[in-house]
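Beneath this line is the structure, given in structure tokens, with notes to follow.
Every protein chain except one is present and positioned as in the full complex.
Then we have chain A:
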């Protein structure tokens, strides 16, 4: 009985660690996606405005207005989105596969071994996450983008990188 509750608690620890480590990655991925979307939409909007300026006919000019408005709205809503607040990132997406593998029928000895093994899985995910966080904390330049890097290098000698 005690081994069962132990297995359950290490399973909980595993899921918790998986959620934590995947959440961090998924937020970063969503933020990157967001940025790409915004760039794309801004480009579309610029094109639409340009087209509007070129049109001579007032009617077709008016036709483009709702399109531009929709694009602006979309860009605004994307800009206001905060991936860190997404509720779906609080769940681990891949539980069913993991649970299936953990609950597969086997010899009793194998099952005992497998239940003990869950603790090591949890230990790995947790320590890997903490290790990565620490490395990032102590080496802030590690994940810097090229633009940011150039900006800071320039700032060190009192220069500013021109906007755009």
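Quick note on the criterion: a contact is a pair of C-beta atoms (placed from the backbone, for glycine too) under 8 Å apart; a residue touches a chain by one contact, two chains touch by 3 or more; residues count from 1.
Just so we're on the same page, contacts and distances are computed from a predicted model.
Undergrad: Tell me the UniProt name of the left-out chain, picking from "LAFE_0G04016g1_1", "SWR1-complex protein 4", "Proteasome subunit beta" or "Probable cytosolic iron-sulfur protein assembly protein CIAO1 homolog".
TA: According to UniProt, the chain not displayed is called "LAFE_0G04016g1_1".
Undergrad: For review purposes, identify every residue of chain A that touches the missing chain, sorted by number.
TA: 18, 21-22, 24-26, 28-29, 32, 94, 97-98, 101-102, 104, 106, 110, 113-114, 117, 119-121, 123-125, 127-128, 130-132, 134-135, 138, 142-143, 145
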